[in-house]
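Just one protein chain is left out here, and the rest sit where they should.
Right, chain A next:
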């Protein structure tokens, strides 16, 4: 479904600030894979996400989605395959527009946008039905401005917007990191439900080790722009946090250093 072949990316190449963001990254996701990504600060997790979504283009290497080489397509063209939720709850929605208008824009993801009315009664009933699956009462607030929602509500809405049109790839970029623990847990549960229900091929970056082990069928660990560990489904079932941290130190030669990493 998603394939990265020898993907390499440098920032500020040839300058004193040159930084290696990704080195020869190879990654293949099978349809329905739910892969969690962990790693220390500056390991290249966000670069990986930006590279797949098209915010950045690879210097070297190929990115293949569903058989299409998309490496040189800009973000707005790749969006027909990709749904994405950002870390910042403000980033994934338009605050001065209503919930139903936001959903209408998500509904037309990857299609041409013409002069058809965005929120028709037919679409509205679809939106209401989809929102009710979140179970947080947003279906009764279709005409509320998104800016009036709490961070957790906005992030749940962003998750729905990114996923309900069943994209080939769902990218979750630390989408619970900015929420308080209770709200983060709710959004995590929603994520789990939606991904398993729609069988979405998902790549999720997280700082929460426990979450990384609990969710998904595969776990990869990054360090210094490389994928250093790839845990498959069989092993992931009985992986513990101590094993994971230990393994990281053995392979990378240093401790997992991330001021934001949460162990529980």
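Rule of thumb we're sticking to: a residue touches a chain if its C-beta (ideal position, glycine included) is under 8 Å from a C-beta of that chain, and two chains touch if they have at least 3 such contacts; residues count from 1.
FYI, contacts and distances are computed from a predicted model.
Entry comment: the absent subunit's protein name, as recorded by UniProt, is "ABC transporter permease", drawn from "3-oxoacyl-ACP reductase", "ABC transporter permease", "Acetyl-CoA C-acetyltransferase" or "NADH-quinone oxidoreductase subunit K".
Across the entire complex, the residue among A:44, A:58 or A:152 in touch with the chain not shown is A:152.
Here one chain is not drawn; of A:113, A:199 or A:235, the residue touching it is A:113. Within the complete assembly, A:97 is the residue of A:97, A:126 or A:228 that touches the hidden chain.
The omitted chain makes contact with chain A at the following residues, 53, 74-77, 79-80, 82, 84, 86, 90-98, 101, 104-106, 108-111, 113-119, 136, 150, 152-153, 156, 161, 182-183, 186-187.
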